[in-house]
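This is the structure I have questions about; it appears just below.
Note that this complex is displayed minus one protein chain, with the remaining chains in position.
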Amino acid sequence: MKKNLLINIDDVSGIKADKESHAKEIWRRLRKNKTAMAGMLILGIFVLVALFADVIAPYETAVAQDSSMRLQPPSAEHFFGTDRLGRDVFARVVQGARVSLSIGLFTSLGSLIIAVIFGSLAGYYGGKTETLILRIVDVFMCIPSILLSLAVVAALGPNMINLLIAMMISAVPGKIRLIHSVILSVGDQEYVDAARVYGCSDARIIFKYILPNALGVIIVDTTMGIAGTILGAASLSFIGMGIQPPAPEWGSMLSEASEFLRRAPYLLVFPGVSILLSAMSCNLLGDGIRDAFDPKLKD
Amino acid sequence: MYKYVIKRVLLTIPVLLGVLLIVFTIMSLTPGEPARLILGASADQAAIDAFNQLHGLDATFPERLWNYLKDIVTDLDFGRSYRSDKPVFDMILGRFPITFMLATLSIFFSAVIGIVLGVVSAVKQYSKLDATLTVTAMIFASIPSFWLGMMLILGFSLNLHMFPSHGADSWQSYVLPVLTLAVSAAAGLLRMTRSAMLETIRMEYIRTARAKGASPRDVIYKHALKNALLPVVTSLGISFGTSLGGAVVIETVFSIPGLGMLIVNAIRDKDFPLVMASILFLAALFCLVMLIVDLIYAFIDPRIKSKYLN
Partner (left out) sequence: MKKRFAIVMTLIMTFSLLAGCSSESEQSGSAEENKLILGIESELTSFDVENGDFALDFVIRRCLYEPLVHVDPVSGEEEMRLAESYTVSDDKTVYTFKLRPDVKMHDGSTLTADDVVYSLNLTKESSYVGKNLSAMKQARAVDDHTVEVTLNAPYAAFMKNLSMCFVLSAEAHRAGTDAFNEEPVGCGPYKFVSYENDNKITLEAFDEYYRDTAPIETIEIRMFADTSSLAIAMESGELDAAAGINPVDYENVVSNDNIVVDEIATTKFCMLSMNEETEPFNDKKVRQAINYAIDRQFVLDASREGKGNPTSLLFNTAMTCTEGVEEYEYDPEKAKQLLEEAGISLPLTLNTKLSTYEGCKTEAEAIQESLANVGINVEIEILESGALYGGLASGDIPFSLTRLGTSAVDPDQYYNMVSENGFSSLNYSRYVNDEVEELMVQARSEKDEEERDTLYREALEIIQDDAPYAVIYEMPDLNASVKNLNVNWGLNGMYYLYDFSWK
């Protein structure tokens, strides 16, 4: 009996029926957006480089030192030049892509999951739960995120895992707020009330009805979040609180380069441009996705 | 109105307590001891024990937390730095003006550049100017600030010798750091202003178009600007708060003796009193800024004002 009623709700809300064509429509709009496509292309290149890093420039080549080839400018043999230990910068940038993109991806996904849990609890149940969660979020947001991450990494020790934890701790509060407000705005709709009346479990309501309608906002935020994480992780590594040597990471490569600003300025270029392009492509893509979900904003 | 202000101010206290608790916990998680770090490699166990006893580090976590709170509440004593033995608040207040100057100047210029260009971009939507500005903003929003800083040093200090690359002695030494911070923040503000303006313009246009047919552009744009300002003002407030902390990286690049560098070194040294007091200070400042932002909100938008007055 219950099952029949649920099917009715789906028809009434029109979500399920429209889902497929809705998605196609969004994708069509996205494809038409040239800058977003450019962003996707660039990001795609970085992702490919990260995935096939070991084929393009195996880890060994990124850490192999050569005393006779220290601080060489870019050449045919070393596309991006060599650093103070004679290591090939191109190989290091390629391997660095894997590091940066992994951190970006895992942080975004991890913080999204946590944010969905707590944001939903706050937005859906309201009352004391909401107040408590939001208050805690407010407290975290009062601390400048760099300092928070810095304190965490300093406390736990600088390595990749702790960097991930630190970046997630900075990212989660803002995301909780976002999910919370999304649930508030979407959750007001009639079909949600209807679903509740018909006895759907809370989790089902949240995951099946509310969140999918906020998908646009969530995707955009996640994509932009990756950009923020790439920049944040690079900043922390730049200060020296990031990935351990000899593992290549763009931020720490720039930190090493800062001593050689005059002697070997080319050391600045490639890691910096990599950070810029990867962050920018995420932002472009995110912008494009937002426009694709809500075309009214554009015109 | 005053009741609202007082209520908000009182609400900051539990928030600050929360900040204190969080930072205290994080700092206490660390495996390294401040004693080792500060006394150096050759200190023997006796000296370490003496240090720990002197600073109450051998007590348990709840005990230490309680002592810390007690000192603050009874004497307004935030402790002395482990490393230099100076009262932490004096140290913070000593370094704060420079960072404050840096943050304020950056916010000011980023606001001017970002908002003005954002409006221009929105008004002249679809033009070549709009496209250029949008792309430029996108680039600068994605640029790592420390990289931008280093490039500016390379160009303007080392090659052109136009501005100093370090320190905070003269107004010239503020130019490059402020430029670095302002540009990144301006990019974000530009995009935010542009989209807020576009949304409001469209709504206003449709509404007025329905009502009258044709309407003077000035009225629409003035009205749109005022409404678009709301999210922008919030954004500015948040920007100020983050630039206080974000100045950290810039201070490192430009060797500026400000609060950011003080905190980074303190965190590395596990100089608990200094770290705690600094972060509390910044958090309190941030709450103050958000309060001001909320009040400005009320000032600008009469709908919100009436809500507060109730």
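The chains carry the letters A and B, assigned in the order they are written, with residues numbered from 1 in each.
Note that in this section a residue touches a chain if its C-beta (ideal position, glycine included) is under 8 Å from a C-beta of that chain, and two chains touch if they have at least 3 such contacts.
Computed from a prediction, not measured in an experiment: that's the story for all the values here.
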* Structure fact -> Answer key for A:96, A:158, A:173 or A:251 versus the chain not shown reads A:158
* Structure fact -> Where chain A meets the left-out chain, the residues are 63-65, 67, 70, 84-86, 154, 157-158, 240, 244-246, 256, 258-263
* **Absent-chain interface as seen on chain B, which is shown** => 30-45, 47-48, 50-51, 83-87, 94-95, 98, 101, 104-105, 108, 157-158, 161, 164-174, 252, 255, 257, 261, 265, 268-270
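Everything below uses one rule, namely that only the chains that are shown with their structure count from here on.
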* What does chain A use to touch chain B in their complex? -> 35, 135-136, 138-140, 142-147, 150-152, 154-157, 227, 231, 234-235, 238-239, 251, 254, 257-258, 261-262, 265, 268, 272, 275-276, 279-280, 282-284, 287, 296-297, 299
* Structure fact -> In the complex, chain B touches chain A at residues 14-16, 18-19, 22-23, 26-31, 135, 138-139, 141-147, 150-151, 153-154, 158, 195, 198-199, 202, 241-242, 244-246, 248-249, 252-253, 263-264, 267-268, 270, 275, 279, 282-283, 286-287
